[in-house]
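Note that one protein chain of the assembly has been removed; the remaining protein chains are unaltered in position.
Chain nomenclature is as follows: A, B and C, assigned in order of appearance, with residue numbering initiated at 1 for each chain independently.
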Amino acid sequence: MNQAIQTNQLNPYAIQLCALGRWIVQRQWLPFGSGLFSVRTAEHSALFTSTDKDKGELSPADLVPYHWTSHDQTDTATAVHQFLYQINPHHKVVLQTHSMQATVFSCLIKADQHLFVGYQLQNLVAISESQRNCCPLAILDPQNAELTLQELHQRFERETLPHAFLIRGHGLYVWGDSIDSAKRHLETWQFLIGCELERIKASCHFNS
Amino acid sequence: MNQAIQTNQLNPYAIQLCALGRWIVQRQWLPFGSGLFSVRTAEHSALFTSTDKDKGELSPADLVPYHWTSHDQTDTATAVHQFLYQINPHHKVVLQTHSMQATVFSCLIKADQHLFVGYQLQNLVAISESQRNCCPLAILDPQNAELTLQELHQRFERETLPHAFLIRGHGLYVWGDSIDSAKRHLETWQFLIGCELERIKASCHFNS
Amino acid sequence: MNQAIQTNQLNPYAIQLCALGRWIVQRQWLPFGSGLFSVRTAEHSALFTSTDKDKGELSPADLVPYHWTSHDQTDTATAVHQFLYQINPHHKVVLQTHSMQATVFSCLIKADQHLFVGYQLQNLVAISESQRNCCPLAILDPQNAELTLQELHQRFERETLPHAFLIRGHGLYVWGDSIDSAKRHLETWQFLIGCELERIKASCHFNS
Partner (left out) sequence: MNQAIQTNQLNPYAIQLCALGRWIVQRQWLPFGSGLFSVRTAEHSALFTSTDKDKGELSPADLVPYHWTSHDQTDTATAVHQFLYQINPHHKVVLQTHSMQATVFSCLIKADQHLFVGYQLQNLVAISESQRNCCPLAILDPQNAELTLQELHQRFERETLPHAFLIRGHGLYVWGDSIDSAKRHLETWQFLIGCELERIKASCHFNS
């Protein structure tokens, strides 16, 4: 057993991340082999899930240590995780998932964000008082890693994102300062997105 | 172990309420940390769930005793529970849940109530003979505790509500004279609301 | 232990019916306390579920023996079961269920039947060669027991029903010559009804 694997197994976050993977797969928010999870281990490093492992069957030894000082990332998903760790030292966990609802919602909304209004549960993801009333979910178009990070920078300059954003057709990213908060943000956003999608489907009845 | 916890653990309703919490979370009618349950313990007191506990993992020791003679409530959900206990001594259990269907339905219907007609299962929640044929579900707009209670008073003066009402975007409230009856009312209203939502989504086909 | 209970427990169909109840409740095709199941025990008698038992927790001792030679039925659901046993000696099991899809479908379709065309699985419920191509599902309006039986008589005179019919807002009735065949007919009709409901919801896109 090598050093990295030993370290992972002593990291309580790594064990919790594997348990969270099973919870997410059970809800069918992660079709076969998709998605990317990570958990911060130090200022410039994190443990990442490997792409070819079913996230419903993760063990800590399956997580891969990664240091971002050494190299530029060309894979968009990995680059986004790294960006989210670098923009705020309190970001400890990042999750990319592929639920059907989030995917459909991101393809359906043509604007570059969608405003959520009137849901009590917005409170659980809002960063500011104004987001409690009107909570924006950013939707980016899929691009290469460099352009995606440029656009994320611009979005964060305007306003801190409420713990989540979508890449159109490429999944939902959520983050938090602990496994529990990342899970809460994921569950809340899945609820809000699911509600909006149902509302849109039902509202054609009232339009016609 | 203090007095309160001992009392809870001897209250068979407290144990049943925790089991009901697991049943409700399993159906995904309670996203992370949301909702409020209570069970009456005496004329002026009840046990409440605490806001930060996952209702799928409740134990009787997690329930908080509450006496409403001593103070005014500023939290709307707690005030609504108290109001329902005070309006009728037979109300023994109150549940606030946040299912996706109830939330979407409450945001979709702009009127202050919706009439359910033609469902055999209306029988399970109707208070009167006329509600068996036409069962109204009240929908309130979210407001502060005082205005919400004023409006509830006015609604109950017109007609006894059929064991449930909605606050738009803020969940479904149901109650009963036992854990079992509250559970039956919750399941029946989830069924009726779910049916109406599907009917609305499908009926645009016949309108266009 | 009385005679009736002993007899039930020796009836292998009674045990299978209880197992089927758990399977149906698990699929959420039976909201709280609803539905009625029965299994034939002789030419003029059957075992019925009692109305106040959760069908997910049935044991053979919960089944109630019933002989229809002695009295007229005023409860519509019981009268329908009796009618189905009397019209054909091969009918051994009758199930009334309340799935959301069947309920919505029965309220949505205003005609007195709906024709299913183009589904391979129609083969599993068709009575005749023509029903394999075009399978009619009868939809009756809710009425008292006497009028319901009159209408059922008329429907069966025109054509043998494909192991099922709907009462609008009052559930789906299916039957078979064994527990297994009744289960197959239930699952197949749930599939066909679910498909049509989805097709209707999606087809407004193509109409508009």
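By definition in this document, a residue touches a chain if its C-beta (ideal position, glycine included) is under 8 Å from a C-beta of that chain, and two chains touch if they have at least 3 such contacts.
No experiment lies behind these values; they were computed from the predicted model shown.
Participant: Going by the contact rule already stated, which one of A:A19, A:M100, A:L115 or A:L147 would touch the omitted chain in the full complex?
Facilitator: A:M100
Participant: Provide the residue numbers of chain C that touch the chain removed from this figure.
Facilitator: 118-121, 124, 183-184, 187-188, 190-191, 194-195, 198-199, 201-206, 208
Participant: So that we can see where the missing chain sits, which residues of chain A does it touch?
Facilitator: Touch set of chain A with respect to the missing chain: 31-34, 98, 100-101, 103-104, 107-108, 142, 168-171, 197, 200-201, 203-204, 207-208.
Basically, only the chains that are shown with their structure count from here on.
Participant: What is the Cα-based rotation angle between copies chain B and chain C, on a 0 to 180° scale and rounded to a multiple of 5?
Facilitator: Answer in degrees: 90, to the nearest 5.
Participant: Distance between chain B and chain C based on Cα centroids, please, to the nearest Å.
Facilitator: From the centre of chain B to the centre of chain C is 32 Å.
Participant: Taking each chain's centre as its mean C-alpha position, how far apart are chain A and chain C in Å?
Facilitator: Comparing mean C-alpha positions, chain C is 45 Å from chain A.
Participant: For chain B, jot down the residues that touch at least 2 other chains.
Facilitator: Where chain B meets two or more other chains at a single residue, that happens at 201, 203-204, 208.
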